[in-house]
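Got a structure here, written out as C-alpha cells. Questions coming.
A single protein chain has been omitted; all remaining protein chains appear in their positions.
Order of writing sets the labels: A, B and C. Residues in every chain begin at 1.
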Amino acid sequence: MLTSQLFRTFARYFKNIAMLHFDSDYMAGAHPEVLRRLVETNLEHTVGYGADSYCEQARQQIREVCAAPDAFVQFLVGGTQTNATVIDALLRRHEGVLAADTGHINVHESGAIEHSGHKVLVLPQHQGKVFASDVDSYISTFYKDDTYEHMVAPGMLYITQPTELGTLYSLSELESLSAVCHKHNIPLYLDGARLAYALAAPNADFTLPDIARLCDVFYIGGTKCGALFGEAVVAPNPERLPHFFPLVKQHGALLAKGRLLGVQFGALFTDNLYVRIAQHAVQLALQLRAAFDAAGYRCAMESTTNQQFFILPNDVIDRLFHYATFEYWGARGETESTVRFVTSWATKEDDIRELVSVI
Amino acid sequence: MLTSQLFRTFARYFKNIAMLHFDSDYMAGAHPEVLRRLVETNLEHTVGYGADSYCEQARQQIREVCAAPDAFVQFLVGGTQTNATVIDALLRRHEGVLAADTGHINVHESGAIEHSGHKVLVLPQHQGKVFASDVDSYISTFYKDDTYEHMVAPGMLYITQPTELGTLYSLSELESLSAVCHKHNIPLYLDGARLAYALAAPNADFTLPDIARLCDVFYIGGTKCGALFGEAVVAPNPERLPHFFPLVKQHGALLAKGRLLGVQFGALFTDNLYVRIAQHAVQLALQLRAAFDAAGYRCAMESTTNQQFFILPNDVIDRLFHYATFEYWGARGETESTVRFVTSWATKEDDIRELVSVI
Amino acid sequence: MLTSQLFRTFARYFKNIAMLHFDSDYMAGAHPEVLRRLVETNLEHTVGYGADSYCEQARQQIREVCAAPDAFVQFLVGGTQTNATVIDALLRRHEGVLAADTGHINVHESGAIEHSGHKVLVLPQHQGKVFASDVDSYISTFYKDDTYEHMVAPGMLYITQPTELGTLYSLSELESLSAVCHKHNIPLYLDGARLAYALAAPNADFTLPDIARLCDVFYIGGTKCGALFGEAVVAPNPERLPHFFPLVKQHGALLAKGRLLGVQFGALFTDNLYVRIAQHAVQLALQLRAAFDAAGYRCAMESTTNQQFFILPNDVIDRLFHYATFEYWGARGETESTVRFVTSWATKEDDIRELVSVI
Partner (left out) sequence: MLTSQLFRTFARYFKNIAMLHFDSDYMAGAHPEVLRRLVETNLEHTVGYGADSYCEQARQQIREVCAAPDAFVQFLVGGTQTNATVIDALLRRHEGVLAADTGHINVHESGAIEHSGHKVLVLPQHQGKVFASDVDSYISTFYKDDTYEHMVAPGMLYITQPTELGTLYSLSELESLSAVCHKHNIPLYLDGARLAYALAAPNADFTLPDIARLCDVFYIGGTKCGALFGEAVVAPNPERLPHFFPLVKQHGALLAKGRLLGVQFGALFTDNLYVRIAQHAVQLALQLRAAFDAAGYRCAMESTTNQQFFILPNDVIDRLFHYATFEYWGARGETESTVRFVTSWATKEDDIRELVSVI
C-alpha cells in the first residue's frame, strides 16, 4: 500500500491531467457572476482603499442582509490577515484568544496571531467545536488562581462556522457561547471563511441576523465562497473596532484597489448569490456522503457542509487517487485512513457522478 | 481662496461626476490584457498558494527578464505587506532598516515595520533619494560610538525606484549604493512599487538585469503597473530569503488562489507589456509637464516618471479642481502650493489634452 | 471547611505575625555571604552593563565549573526576561518553542514569549517532564504534514531542571533529549531557575559539565538560589548566541550596575556555595516529605528537590494554615487537595521541626 507521502506525490504527478478536484474550495477562480462585475467595472476610475461607492454599496447590502443597520464593515483580502488584524484589534496586550485546539488560528496560520504578540489559549474541541461550558470553566478557573496575573488572561473567544471539520454550531449553541462571553465580558468572534456553506446546510437553524446578534465581530468569507478573494469583517456595534482602518494598513491587509472587494461582495449579496451557490456545493457534498455511506464507509465527522471526511481502507484511497484530488488527513490504524473531500460552487454534478461511479 | 481641506471636500463632491483622474495610479482595474488572462483561466482548477503552473511559469519569465536564472521569486498581494515581510526576513532582531525620511516605509505604512519589531533608521532625502555617502557615513559613525550596542544597528538599506517623489536613481547611483551596502555587509532592498515607470523613463540608464545584479532583494510592482494587484519579490540569490514562505503566511500575505498572481505577472511579462504600458503613462506625464512648463509653472521635483509635482498658485489649483482630481501636497508660502499629478497605463491622451486646455 | 480563597485570605491575614514560610524560595533576601560581597564592593566605581572585572571573573568561574572554557556567559536579572530573551535569540521568525504544557514559559510568564512573536508548541508533560520520544514524534510528524509551511515550525526545545513540579531529568533522559534535538538540528535550552536544588538532589546523576555538554544554552538561576536576583545565561558554544548583548538591551533586561550580578555570582561560585546552600534546602525538604509520609499522607510528585507536593485532607490543610504559609495547588476530589511546600537556603531546621510537630 502506498504511504501518504506517495499518495501526494502521485496526486501531484497527475495534477496536470484531467482529474476530479476535491482538494479544497479555492481551486477555481471567481463565480462567473462575480467575475462579470469585475470586468464591467474594470476601466472605471475610483478612489482607492475602499472609500469608493462600490464598497459603500456592498457595506450597505451586508448591513441589510445582517439586519445590522449600524454595523461597521471592512473588506480585507484573506482569512489569515483578517484573523490576525481582528484579534489584534480586540485584545488588550495582556490578553490571549480562546480557541479550539483545531482552530485555524492555532494550527494553520504560521503563528500570525503570535506575530502580533498574542497567545492562543487552547480549549478542547468536540467535532471541531468549542463547548460553552468549557469556556465558562476556563475563565472561572483562571480568575480563581492566585497567580492569574502571571498568566495570559482570556480576552476573547474565536470560533469557526462551519468548523475546520465541516461541523456546525446550532443556534442554541451559538446562543450559549454568546451568553458565556457576555457573562465574562469578552467579545465573541466568528471566523466565517466558509460561512456560505454553513448558511446553506440543510440543518442550519441560524441566519446572518442571528450571527450579527450573537457575535461581537465576525467575517463573511469570500475567498472560498465565490469571490476571487476577499473577506468582509462585520462589527454590528461599530464601537467594537475603533481605529480599525490604520490597523488594517499596519497589518499589510489594505488593498489599494479596494473597490475590487466592494464589487465582488456587491455581486455576492445581490439576489442571494452568496448562499445560492453554496447550496449547490452542499447538495453535491451530501450526495457524495450518501454514496460513500451506501458503499459501506463511515464518516469521520458529522458534517453537513461542503467538507466531508470519510474513513476509507487504504487500498480504496490508493485507487481513488487515480481519479480525483482530495486530502489525505491521517492514518487510522494500520489499514484505514481519514480523507477529506471538498466541494464548492465550481464543482459540477458530473464530477460527483463520475467519482461515485468509481467508489 | 479655498483651503486644502476645502479642495478635498470639493474634489470628493465631484468624484461621481465625469472628471479627469490624476490622483494616483491605482484608480482603475487591470490592464485589459491582464484581465483577459484572468477571465480565460477563471474556471480552471489548480492547487493553491502559488504552487500552480501559472506561478511557476511567471517566476520563470521573471528570472529570464532579470537575467537571474536562480532567483527566488515569490508573489504577494500589496506593497506594504511586501515591505513588512521582506524587511522582517532580512533583518536580525537587533537591527533596523535604513531609509530616506520620505521613504514609504517611514511615512505611509501605519507602522507596519515597527509592528514586526524593527526600527526605521532615517537618512536625509535628496529629491527623494538616499546618497551612498550618507549610508557610508551613518554606518561608519555608528560603529565608532562606544554605546553602539545600546543602539539599533543598521541592518539593511531600503530604497524606492522610482522614489516617492518620482525621481530616479541612475545606474551609477545604484552601483554606489550597492557597493556601500556590500562594503558594510548589509543587503540592499529596492521597493519597485512603480518600477515599470522607472524602466520606461526616457533617462533610465539601468535595466532589470542591472537591478537584479545590484540588489539583494527587490520587488516588481504590479498593483500600480497594470495588474489588479500583486507584487513579485525577487532574490537573485535565493539564499537571501530562506524560510520565506511561512513568513509570508505569518504576515497574512499569502493569497489562497495564488495563481491569480501568476496569471497576472505572466501576462505582464509577455511581449514586454509591463514596460510598454508604462511608457505610455510616462509619455503622457511628460506632456503634462511640458504644458505646465509652457504655462510658466515650476516643477517641484526633477521627475521623469509618471508622478509629476508642480508648484502652482492657489487660485490655479482651485480652478483645476473643477476639472480634475489630483493630490494637494502642501502649502508653499502664502499664495502657492505643491500638487501631484499621476498618470498610469489607464490615462488617455484625451485626458491630457483636456487638462492642458484648461491649465 | 474553608475554601481555598478563604485559606489564602487567612494566610495573608497572618502574614505579619510570626509564621513558618514555605510558600516559595524567593521570600528572603540574599544568602549572607552574597550580601557581604555586595556590601564590601558597594562604594567602588566600575564601568556599567557587565563590562567590569567582577563580571569577567564570575564568567570565568562559571566557565570553569561548567568545564566549558569558551562559553559565552551573560548575566540577566530575572527568569522571565531570561527566557524571553534567549528564546527570541534562538528562534527564527517562523519557528516556535517546544515545551511541556506545564512549562513556565507556557503558563506563568504572562505571554512574554508571544510578546516577542513566538508560539509555544505544547508537548505532554509527565511529572513535569518532556519525553524525548514525544519530541521526536512531534517533529517527525510535523514535516510529514503537507501543510507544514502553514504551521509554526518546532525550532527549539525548552526544558526546566528541576521541573516546575520538583522532579528531575536523569542524565540519561538529558542525553536522550539532547540527542533528539541534535538529530533534528534544533537547540536544547534548559531553564535552571532552581538549578542549584537539582544539583543538590540525592538522586542527581548529572553535573554542570554534563549540562554544558548536552545543552546548547542554559541558565543558572540565582534569584531562587541564594542571590538577591540574577540569572547567568551560558552558551558553551558562543556562536549559538550572536549579537546577544543588544538583544538583552532591547528586552529591557540589561542591568546598568551590571557588576551587582558579577559580584553575586562570584560569591555563589566561590567554594561551591551555590550547591552547598541548596543541599541544606533539599535535606530539609526531604525531612518534611518523610514526616508527611510517616503521618500517612501521599506525595503528589516524585520530587527529590526543594519543592514538595502533598495530597492532604482539607481539614489538615485548614489547620496547617494556622502555622505556616504554603501554596494551595488545587482540589483533588471533594475532601482532599494538593499543596506545595518549598524550602530554600533560608529555611531553618527549627522551621521544619516546628512544622513537623503540628502535622
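Criterion: contacts are C-beta pairs under 8 Å (C-beta built on N, C-alpha and C of every residue); 3 or more make two chains touch, one makes a residue touch a chain.
Bear in mind the structure is a predicted one, so any value in this text is a computation, not a measurement.
Of the candidate positions C:Leu168, C:Ile211, C:Ala235 or C:Leu254, contact with the unshown chain belongs to C:Leu254.
When you scan C:Cys55, C:Ile211, C:Leu228 or C:Ile352 for touch with the missing chain, the hit is C:Leu228.
Only one of C:Gln61, C:Thr85, C:Ser178 or C:Thr338 touches the chain withheld from this view, namely C:Thr85. Annotation for chain A: contacts to the undisplayed chain at residues 88-89, 92-94, 116-117, 149-153, 243, 245-247, 249-250. One chain is missing from the display, and on chain B it is touched by residues 4-5, 8, 93-94, 96, 107-111, 114-120, 122, 144, 146-147, 149-152, 327-328.
Within the entire complex, the positions of chain C that touch the omitted partner chain are 15-16, 21, 23-24, 26-30, 32, 35, 38-39, 41-48, 53, 77-82, 84-85, 109-112, 115-116, 223-224, 228-229, 246-247, 249-257, 260, 346.
The criterion applied here is as follows: only the chains that are shown with their structure count from here on.
If each chain is reduced to the centroid of its CA atoms, chain A and chain B end up 33 Å from each other. Separating the centre of chain B from that of chain C, both taken as means of CA atoms, is a distance of 51 Å. Computed from the mean C-alpha positions, the centre of chain A lies at a distance of 42 Å from the centre of chain C.
Residue positions of chain A touching 2 or more other chains: 109-111, 115-116.
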